[in-house]
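Here the complex is missing a single protein chain, while all its other protein chains stay put.
For subunit A:
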Amino acid sequence: MLEHLELFFKSIFIDNMVFAVFLGMCSYLAVSKKVATAVGLGAAVIFVLAVTVPLNWLLDQYLLRDGALVWLGPEYADYNLSFLSFIMFIATIATMVQLVEIIVEKFSPSLYNSLGIFLPLIAVNCAILGGSLFMQAREIPSLGLALNYGISSGIGWFLAIVAIAAIREKIRYSNVPPPLRGLGITFIITGLMGIGFQSFGGMLTGDNDPPEGTEPTTVEKIEEKKMIEEELQADDKAVSYNPLIKE
C-alpha cells in the first residue's frame, strides 16, 4: 500500500511529466489557450495512459525483456527482444487509441463529444510513449503499480496543462513585451512553474536509502548517479547493466 502511495505522489509532483521531463510539450503548448479544452485533453491523456501503460507492462514482461519468453519453454530462455520495444509500444498505443475512440463513440457519445477530437492527437503525444518507456526503464515490478503509474503520471500532466491554461487566460490582460507575447512568455512561465515543482523533490526524501524501484530517472539525477558510480567501480556496474557486454 505504501509503495502505491509513494509512486502516486512521486509521479504527480516530483517526476511530473511536464515540469521534470518535458513530455507532451507540443500539445501542452498548442492546446493550453483555454481551460475548457485543456481539461478535455488532460482527461483524455489520463485515460489513454491508464490503458496503455499496464498493457505495455504485460508486453514487456511476457514478450520483450531478457528471458521473457521462458513461458514458451526452456529453449526460449535466451531470447532478448527488448530492441523491439519502441515499435511494439508505439503500435500498441496507436491501436489502443483507435480502439478507445471507437468504444467511447459507441457507448458514451457525450464523453466522445468532449474527448473525441483529442483522441487521435494523443497517439503522437510524447507523454504517452514516454509513460511506457519510463515504465520500462524504471522496471516497475507489478501490474498494479504499472496501472498506478499510468494514472498518476496522467494526473500530473492534467494538472500541468490546466494550470498553464488558467495562467494564459489571465495573462491576456497583462502588458507583455511584444516579442515575448504568446509562445515566449509561455515558455518562461512553464520554466518558473517547473522551478516551483522542484521544491516537491524534498517530499519523499525521508530516509537516505530509497527503496527498490524508485531510482531517480530524470536526466539530471542520472548524471549525478553516473558521477558517483564512476567513482565506485564503473566497470563492474556497466557489466551488470549492459545487455551487449553481458553476451
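Note that in this section a contact is a pair of C-beta atoms (placed from the backbone, for glycine too) under 8 Å apart; a residue touches a chain by one contact, two chains touch by 3 or more; residues count from 1.
Here, contacts and distances are computed from a predicted model.
Entry comment: the absent subunit's protein name, as recorded by UniProt, is "Na(+)-translocating NADH-quinone reductase subunit D", drawn from "Beta sliding clamp", "Tol-Pal system protein TolB", "Energy-coupling factor transporter ATP-binding protein EcfA2" or "Na(+)-translocating NADH-quinone reductase subunit D". Considering the whole complex, the residue from A:Leu5, A:Leu84, A:Ile103 or A:Met203 that touches the absent chain is A:Leu84.
Of the listed positions A:Gly24, A:Gly40, A:Pro54 or A:Gly154, the one in contact with the omitted chain in the full complex is A:Gly24.
Contact between subunit A and the unshown chain involves residues 19-26, 29-30, 83-87, 89-91, 94-95, 120, 123-130, 133-134, 136-137, 172, 176-185, 187-188, 190-195, 197-198, 217-220, 222-223, 226, 238, 241-242, 244.
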